[in-house]
Each structure stands twice: as C-alpha cells, then as structure tokens.
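The complex is shown incomplete by one protein chain, all other protein chains being positioned as in the whole.
A, B and C label the chains in the order they appear, each numbered from 1.
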Amino acid sequence: MTDLRAAALDALAQQTIELPSWGFGNSGTRFKVFGQPGVARDPYEKLEDAAQVHKHTGAAPRVSLHIPWDRVDDYGKLAAHARDLGVRIGAINSNLFQDDDYRLGSLTHPDEAVRRKAIDHHAECVEVMRQTGSTDLKLWLPDGTNYAGQDDLRARQDRLADSLQQVYALLEPGMRLLLEYKFFEPYFYATDIPDWGTSLLHCLALGDQATVVLDTGHHAPGTNIEFIVMQLLRVGRLGAFDFNSRNYADDDLIVGSADPFQLFRIMNEIVAQGAHRPESKVNFMLDQCHNLEKKIPGQIRSVMNVQEATAKALLVDREALATAQRGGEVLDAHGILMDAYSTDVRPLLAQLRESQGLDADPYAAYARSGHQERIERERVGGQQAGWGA
Amino acid sequence: MTDLRAAALDALAQQTIELPSWGFGNSGTRFKVFGQPGVARDPYEKLEDAAQVHKHTGAAPRVSLHIPWDRVDDYGKLAAHARDLGVRIGAINSNLFQDDDYRLGSLTHPDEAVRRKAIDHHAECVEVMRQTGSTDLKLWLPDGTNYAGQDDLRARQDRLADSLQQVYALLEPGMRLLLEYKFFEPYFYATDIPDWGTSLLHCLALGDQATVVLDTGHHAPGTNIEFIVMQLLRVGRLGAFDFNSRNYADDDLIVGSADPFQLFRIMNEIVAQGAHRPESKVNFMLDQCHNLEKKIPGQIRSVMNVQEATAKALLVDREALATAQRGGEVLDAHGILMDAYSTDVRPLLAQLRESQGLDADPYAAYARSGHQERIERERVGGQQAGWGA
Amino acid sequence: MTDLRAAALDALAQQTIELPSWGFGNSGTRFKVFGQPGVARDPYEKLEDAAQVHKHTGAAPRVSLHIPWDRVDDYGKLAAHARDLGVRIGAINSNLFQDDDYRLGSLTHPDEAVRRKAIDHHAECVEVMRQTGSTDLKLWLPDGTNYAGQDDLRARQDRLADSLQQVYALLEPGMRLLLEYKFFEPYFYATDIPDWGTSLLHCLALGDQATVVLDTGHHAPGTNIEFIVMQLLRVGRLGAFDFNSRNYADDDLIVGSADPFQLFRIMNEIVAQGAHRPESKVNFMLDQCHNLEKKIPGQIRSVMNVQEATAKALLVDREALATAQRGGEVLDAHGILMDAYSTDVRPLLAQLRESQGLDADPYAAYARSGHQERIERERVGGQQAGWGA
Partner (left out) sequence: MTDLRAAALDALAQQTIELPSWGFGNSGTRFKVFGQPGVARDPYEKLEDAAQVHKHTGAAPRVSLHIPWDRVDDYGKLAAHARDLGVRIGAINSNLFQDDDYRLGSLTHPDEAVRRKAIDHHAECVEVMRQTGSTDLKLWLPDGTNYAGQDDLRARQDRLADSLQQVYALLEPGMRLLLEYKFFEPYFYATDIPDWGTSLLHCLALGDQATVVLDTGHHAPGTNIEFIVMQLLRVGRLGAFDFNSRNYADDDLIVGSADPFQLFRIMNEIVAQGAHRPESKVNFMLDQCHNLEKKIPGQIRSVMNVQEATAKALLVDREALATAQRGGEVLDAHGILMDAYSTDVRPLLAQLRESQGLDADPYAAYARSGHQERIERERVGGQQAGWGA
C-alpha cells in the first residue's frame, strides 16, 4: 500500500487538466442566464481567472479557447499573456451553432455554400492554432434535425464525411482533430454525430490525426461510459475528455458532483491502460457551465474532483484485483475496487500539493486570496463574457 | 361504424384547443435562437397570428398569455382586440424564472423577500385575469437545485406549500389554479415539483380550485403518460394539458410529431372518461416552440394533429373493446384499439371543416391566404417577440 | 466533529436492517438461474443463513418471509427457530405473480373470482403474521398489461381500490400494510401501481395503517429518489425501503454497489428528518438477488454498505450546512455535504463493531468462520430454495 501511494503521488504530479475559457463567462439555460459580479469581460480576463485555478491547484496549466467567443486581434499576444500568467493555450474549439446560416445544419447543410462557410471557419481555427501553439482542433458538430423527414439522414452523413475530409486536410503534421459526439441537443429528432460509433467511423475514414472526444454528459441514460473509454483506448482513438456531470440531459454540472463513483470508474479504466500518463496524449479537459455557483471556485472544485478520482484509481491494488478476477471471485474483486474508492484521498492530495509548495486546500486558499473580491470590485462596466459574447 | 362517425363529428365540432402566445414569438435552445421574418413584435400581433390558426382550423378560439412577456398598458383593450379577431384570452401564465432574484428559487427561495416578490407577481396575474376575463391561472414552478446539499429539499417543500397557499388565496370564485410539474430543467439535481404526485399533493392541500397541468414533455423516459391522465381524471384533478412532443428532454416539438400513437393513447383515456367534452373543464393547451419551422403553420399542424388523435379515439368501438377486455382476449382487445388508430381520419376531419364552412385543409389554406407573405413584408423594424421580450 | 462521531456511533448502534429470506435462495434472470453449492433448501435453512449475517454484523436482526415460498406447517415453530438463532420474523410478503390464474392480473383482474383468490391469499399472510409476531404485511402488486387496449386502465384502478380495501380490512390494530410501487416488469405496457403517487393515493384512501414501500430499483431512469423519500416522510407515509441497486431496470444488485453516492443522499434525507431512529417505524429492508455472488457474503456486504452510507449521513455538519444554505452559498453547501461523503467511515464502523464484541470486518470474519464450507458440504440432496420453490 505504501508503494501504491508513492506511485500515485508520482502519477498525480504529472496529471494535467485543461480548463475551458467559456467556464469563466456567464452561462445558463434557455430560460435564463444569471449574471455574476466580477465575471471576465474578454479573453484576457478569462485567462487571468483560469490562471488562478492553476495557481492554486498546480494541475491546470492549459486553457481551451472557443472561436469566435475568444476572437482577439493578436493571438500571439494572447498566447504570451497566457505564458506570463503561467498557463498556455490548449485546444481550439470551433463553433458551428451560432450563425443564422446554420439553422438547418453546418457541415451537413443541404446547401454547399453553407458547408463551405463552416469548413472555412476551421481554417480560421487552424490559423489560431498556429499562432497560439495549439495542437488540438476540437470539433463538436451540433447538426441535427427536429422532425422525421425534415432531411435525409443518409445524405447528411455523406455530406458530413466530405466536409470533414476538407477540414482534416487543413491540419498540419502534429495537429489533431478531436471529433465530439453528443446524444441530443440542440436538435431533438436526429443528431448527425450522436454516438461514439459514428464519431469513430468518421475518424477511421479520415486518418491517424483524427480521434474521438468523449464528453461525459453526451450519452443516453444508463450508458456505461467507462466501457466506451476502454473501447476507444483499445482501438487507439481516445483523443480527449470533456468532463462534466449530468443527471438528465447535457447538464454541464461540475464533474464528479452527480456521480463520483462513475468518475472513479472512468479513471480506473484510464489508469488500467496507462492512459493517465502524459505520453498517452489523452487530453483531460473540463467542459462545464457554472450557472449558479462562482466560476473560479467551481473550476477549482472540478479539478480537485478529477484529482481525487484519479488518486483513488491509482490506489487500486491491481495485482490482487487480477487474481480475484482470474479466480472468478465476484465479491472479492468488486471489494478490491471498492476499497480504493472508499479511501479518503484528500490527505494524499494535500501531501502532493504541499510537496509542490501549494496550499493543501486550493478551494480555501483561493477564498483567502482576495482575487474574487478584487475582480468583483474592479470588473465594472463593459460586457461580461458569455456564450454569445 | 356510421354511428361512431356521426358521434365523432359531433364531439369534434365541440373540441377546442388553446394556443400559447409565446408560440408566435422567437424561441430556441441555450445555444441559439434563430430569428424568422415576420415574427410578431407585440401581444397584439401575436393575437393576430393566433387568430389565423383559429380562422383556418375553427378549433383554436383561445390564446394563453404569459406575464411579463405579454404585458400591455391596457388589458381590456387587448381582450377586445382578441374578440375583434374572433378569439379570446385563455389562461394567464406567471413567470418565475427570468428575474435575477430567482437564481436560487422563487416560491421556494430561502429568503422571505424573494418569495414575497414571487407571490406578488401572481396578484398581477390575477388582475390580468380579471381584466381579460380569464379563469385559469397557470403556474409552472421552475425552482430547483443543481447540486446535492445546495439547499434543504424538505424546507423548500414547506416554503412552497406556504407560498402556494398565499397565491391560492388570491383567486376569486370561478378561477382555477393550474399547477404544472416538470421532471427537470432549468435545474439539474432536484426539481421542487418534479412529478404529478407532488403537484397533486399540493393541489389537495390547497382546495378544489387547484388542479394539475400535465405537460406531455415533462416526464422521465418511458413514463406511461396515459396512465397519469387516467389517474388524475379518476381523482378529479386534471385541469389542463400542455401539449407538445419530446424525444429526449422537454423538446417542445409539435404535438404528435414524435409519437403520434402516444397522443392517440392519451386522447383515448380522455374520451373513455368523457373528458373531451367541454363540461369536463379540461383545458387542452399547446405549449410548443417552433425553433426551425414557421410559427403559424406549425401551430396549425399541431391543432390538426390533436384533432386527428381525438378523431381516432372517438372511433374506438368501445362496446366491442369492453367485451374483448372482459373475456381476456388480449390480441382482440389490442386489435380493436389499433383498428381505430389505423384509420385514416383525414377525410372525416375534412368533412367536419367543410360542414363548418372551412377549407378541408387548413395548412394549405393558410399557405394560400397570403398572411405569411404579408407579415414578412410588413413586420419590419421593432423587436420581435421572444422569451426575453 | 468529535461530537458528530459520538452521536453517529450511538445512532448506528440502534440501526437495524431487515434481510429477505429469498436472498438466501437461488435466483436469476429469465435466461438462467445459476445454482450455487450450499444454498438453503427450506425456510429453516434460510433463517440459519440470515442469522449468520446478523451474527457478524450485529445489525440485521429480522428476516422477511415470502408466502408461499416460505410456507411451513408450523409457523410458531419457525418463529421459535428464528429466536433460537438470535433473529426474528419481519415483514410477510404476499405473492401475486406465480399462479396461472394471475396471467391478466390479481387484485385488478377482470374476473371477480380471481380477485377473491388474491384477497384471500392475504388472509393467509395475516395469519402467518399472527403466528410469527410480524406486524408488516408487504404487498407488491405485479399487475399490469402488455398491450394498449388489453384492458381498461381506469377499471383496473377501481377494482384495485376495492380489493385493497378488503385486504386492509384484514389487518389487526398494530399491523401495517406496506404498499410497493414499481415502474415496470413483469408487464411492459402499463403497470397498475407504477409510481409513488399511485401508491400514496391508495394508502390515503385506505387509512393510517397503510404506508408506501420505496424499492430503490423501481423508478424511471433519472428519477431523484431522495426527493421521494423526503416527500413521503413529509406526509408521514414512508413505511419501508426495499434496498438494492440498479443500473438499468430492476436489476436487484447489492445495495450501494452501483451508485454509492445515491445511497448516501437517500440516507441523508432520512437522517435529516430523524427517520433513522427506530421510533420512526421506517423499516430498512434489503430486497436483492445474488445471481452470481455467494448469498451470505453478498448480504453481509449489503448490510455494511447501508451502514457506511448511514454513517456518512450522520457525519454531515448540519449546522454549517444550514448556514451555507440560508446564505445561498451553493458551492460551500454542496462541499459540506461532500465532505461527509468523502470521509472513510470504515474505521468508525470497525470501532462500533468492536464495542459490540464483533469482528471489525464482518465479511472477513464470515469467510473465516467455516459456515460457508459447512453448508456446501452438508446441504447435499434436496431441492434448493428459489423463486419457484
């Protein structure tokens, strides 16, 4: 057990979690976006807030951007700003859902001109990647239909394959396409990439630089997500996670808040296949909204939740587990896994943080830091960042 | 069968479906609201559009209002405008989700001052009822929490009971409170009125003027909705429907578009208990969004879908059905119901409309009427109505 | 915190969990029942196995019986056998699903003679209660239909109300009717008591001796079960739990194995309202199948899981929680709850057991006890108990 703890500390010290810039802007539901005092007003302020999360956790050194929400005149300057704050730019997210032209689809649209526009948008994103040093282009395709018969499902799929090929052709060596799937929303009859199978089929057709993004909120009720993690790792195509929690739909709650055991089981498959190590290239990203709670503490809590789940997964006694599994000892094998889950890993993580010169409790440290009061005081006037901003 | 058809025509002639004013404004998802040319810019224009639906279907003589979206200076004038257009004001909907004060709840809020504000809002709604001749106060409680522990579920329920009592006390004789439940959204951990049981418990505590609203999109996956219809009728507390369709969450699609057989089964329970008759006081309302499709034709199609489902339910041979059920003839009984469902009732409804001096096909008649072109041409400038308007 | 731990130990010492006799017989799915060596062959042996669970956990002093599976000639003798083993007879479960006459229903059957038979069966159960000293009559109504139209939903409900009244009339003072609901299975179109609302309506109509049973596996996907617990406590009608775990349907897995956080949230509502105390009369029962794992260790693990969830709920700092909730501090309030959940309570429970003269680890103690080897060796020949036995 001592050895497991030492190895866990080692692995945890290398684990990084990527933050979403949009997690620091206002968000909400179709019914209401509640504003909050001190919320960032531009990409520079979002990076400042993200840097606070890294400062206190030591585990969140990258920030995803979303284009056009994070459009700036000078991306080199933005990247330098990030570096000055101790973080760097992560994945670049394209946006295929906020233009009036996309009412009936983007990369799948019946009209070639609309598809062209959607493809060209990715050229802009790749240019942002070049200027910021990003290597991951993340593409969530929101396309879908609301009514049976509204469009031809097969034709949409064929147009999608064609469009994706053109997007893929924009990539330079060393760049990856991260292709996300989602069960439903913003359309409610059919979604054009609704499941991992569809995403994977397109990735396989595109080539080695295309991998699947698994958003933990994008599945049908009851789906065993850790199985999909295992399967995508098995075929070498798990590119990234979008972490968050769901109880019902794509609720975008704080990761680990709705079902911490599920997060543990996911990290257990990751650790079992060694995919927690940086060389696996799996990008562990957060994709969350903080509709009610404060943004920065919400992200800090999220990073801590991923760390705790990872720590527990690292404490699984895999030798004993394999023995029990081979022997068909159902209860023993389950019990060995549960022993790790039942462990209180907060002291272990406190130890890690203190060894890194950090406060043992990032959440409390941030609360004491005065940053929240400062931004609430200083960020007055202007337009707070949000999904439409 | 001839007799059934004659009786069906008779019943269909008396059936009315209430339209939502907000169905004629822009709507969308949290990701995007797509605007449409010609969309109404104020409550007067919404009524004009709603009147078109009634003009062509002959079955939609009432329009629900939503306060504050439909706030005007002079409600008497608005009601007169409706009468001039051949329709009248139906239920008044309160709004408990669009004020910054309601971030943590409205009628359930921990702070008494916020609860007071939410209760007072209903006094305004009751005043609108008085001035417009409306008898139904519809209350959908959006309150809920996003995280376990965020608030005390029991305390919220007790505060809700207290607030509802104060709202109920505002009602005059002849007025009803319609209390809606919803499985989830806009909150994602716990909803304070999540199911028909909770809504009914509060109605029973309030008194005879309180009844339940069943929104067909507000249930967990797999819920047998017609069972709930039956149960609420059985205890005399089904006040109204909010009709729409769902495949996943509260999708608010056109009623009958996702599962027409379900709509038929619902109307079958209604007809079996005689609740389709006006004296039952069940208010058949639409509550839909038309995010992609045109508003007025979307509502026309919806009214037609309800009519078709009702017509099929009226054609069920209930005598034969009862005999087969009593005899335990499973396949025969099921077959008798399916015979009615398999019937093409469009000719029957065409006959009904022609007997009323209407076009046999309301959808086509509207398309030919020129109204759509006129509003797209004339309604330029100003702010289109929408959820935030 | 010291005070919370002391109070928790006190409360845990009083907590009891009731075991199901059928959990010690063979069980399975419609596809296969896998037999296991040493499984009990009659009610006497089931009691012996149940007594093992109590011997090692000290928390399981009652055993539910199921009639006819546990029919014996002399119930007084069976009860005495239980007492000799250190346990006693708990709830008596009736069976309305294993007679050919019940193909189309039992208490709801169209034929009065079948309903009579089903009612009379409860007279037998009440007689067993008298002879064994049981006070709880548990009634799960499996009735339902497979096809729309197969039977009249309303008529079935009315017949049910009438039958239940006759069953209720059989009760003596001090006896309770525990009425269970279930989302679906063994019928797949409509279930006659599908939700807590229906069960509660019937209980309210019957009288004070009727209460609801909440089986944790009997809900639609996504249902917030702790909300229902809160609501039933609020109206004073939560009679009992049937504890188990589900991922999909009524999977009947070990309680706490699929979603330990859900079990904690349920126990948190229980503790918040003081319903963990014996005087609340809430009966905490297990209702599980052990299809793959050994029966006795499976039940021991289950009892331990309920104890751990209860212990965590008892460690919630309710004063701090209430303060954070009143202040609208979303993340703080959630964090206070999670702090209790993150605590490793196994040492606390070990302390409890040792103070009671028990081994700190009941699972390991049973494994060492030799009982399993003894029953596998001795129980040879005869028919193992099972659902049909």
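In this section, a contact is a pair of C-beta atoms (placed from the backbone, for glycine too) under 8 Å apart; a residue touches a chain by one contact, two chains touch by 3 or more.
Source: prediction; values computed, not measured.
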- Out of C:Gly23, C:Pro142, C:Gly239 or C:Gly328, the sole contact with the unshown chain comes from C:Pro142
- Checked against the full complex, the residue among C:Asp111, C:Asp162, C:Asp251 or C:Glu376 that touches the missing chain is C:Asp251
- Message: Under the stated touch rule, tell me which residues of subunit C contact the chain that is not displayed.
- Response: 28-32, 34-35, 97-98, 100, 102-104, 142, 146-148, 150, 183-186, 188-189, 221, 246-249, 251, 253-254, 257-258, 291-293, 387
- Query: Residues on subunit B that touch the omitted chain in the whole complex?
  - Reply: 221-222, 224, 247-248, 257, 259-262, 292-294, 297-298, 301, 308, 330-331, 334-335, 338, 341-344, 346, 363
- Note on the structure: It is residues of subunit A that touch the chain not shown, namely 103-104, 110-111, 146-155, 157-158, 183-184, 189-191, 194-198, 200-201, 219-224, 226-227, 230-231, 233-235, 261, 265, 268-269, 272-273, 321-322, 325-326, 328, 330-331, 333-338
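Here is the rule we use: only the chains that are shown with their structure count from here on.
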- Message: Spelling it out: a chain qualifies if it touches subunit A and also touches subunit B; which chains qualify?
- Response: C
- Query: For which pair of chains is the number of C-beta contacts greatest?
  - Reply: B-C
- Query: At what distance in angstrom does the C-alpha mean of subunit B lie from that of subunit A?
  - Reply: 38
- For subunit B and subunit C, let me know how many angstrom lie between their CA-based centres, rounded off. 40
- Identify all positions of subunit A at which a residue touches two or more other chains, and write them in rising order. 221, 247-248, 257, 292-293
